[in-house]
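A single protein chain has been omitted from the complex, and every remaining protein chain is retained in its original position.
Right, subunit A next:
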Amino acid sequence: MWKRFSSNIGAMLGVVLLLAVIAVAIFAPIIFSHTPWQMVQRPFLTPFTMDGLPLGTDTLGRDVASQLAYGARVSLLVGLVSTLVALLIGVPLGALAGFYGNWVDEGAMRFTEFFQTIPNFALAIVLVAIFEPTLASITIAIAIVSWPPVARLVRAEVMSVRKREFVDAARLAGLSRPRILLTQVLPNTVSPIIVMASLMVATAILLESSLSFLGLGDPNAMSWGYMIGAARTVIRSAWWLSFFPGIAIVLTVLALNLIGEGLNDALNPHLSRKGKA
């Protein structure tokens, strides 16, 4: 599996990009002696004009490079944690619905549809507006709007796996139904879940950026979306203030998509072994 993944140039590029972003996020306090909130120079310093401030300064004279690095922390953290929470909601719900069927399925799916009928972004805005906009509440809000597709995917996978003969064999072995679900059915649904999760992290990062752009981000955390939002009014005089965070978002999301696609090819090879008579 790793062999198939590593032979995919796009996926490896994605891994390298993502590792770079992660490294920058982790080592931000070491690379930069000042926090992203500190004013270090005169405002509107253009990029590449002063040593130590390669990306220039913003409207208040803060270091853009440092802001980018700290913004990576927020983006990655929100992306990963919200995806995990979404999986924690979606996987069990989908698994139960797919495995037990009947009224469990009906109930779980109507519940899921209830969430799917409300536009994602609108619901996220409402949730963040109701709670205080903190990192935790933003993460939860993103998780709440992104679990329904997980539930549907897991349900469909479980439904197809549970009809396979080895599940019948497990029933004949006298295993209880919950145990069959956990040990026989769910392990066979991981590949598509992993693929979906990697793509969900990308979507979550975009959602977080959009929220901060609208000013609904955590006021105590520097994030890419916030940077673009703050630079919106000066986009004609100071292009770099929105350009660099924009590039950061594009590259990170691209990296995650490349990885997701690579995982998809590696985990679900369509090269069937049958029909080779």
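Just so it is clear, a residue touches a chain if its C-beta (ideal position, glycine included) is under 8 Å from a C-beta of that chain, and two chains touch if they have at least 3 such contacts; residues count from 1.
The working rule: contacts and distances are computed from a predicted model.
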Among "Transketolase", "ABC transporter ATP-binding protein", "Cytochrome C oxidase subunit I" or "Sulfite reductase (NADPH) hemoprotein beta-component", find the name that the UniProt record gives to the complex chain excluded from display. "ABC transporter ATP-binding protein"
Pick out which of A:S6, A:S33, A:T46 or A:S176 touches the chain that's been left out of the picture. A:S176
Can you name the residues of subunit A that touch the chain not displayed here? 164-166, 168-176, 183-184, 187-188, 275-277
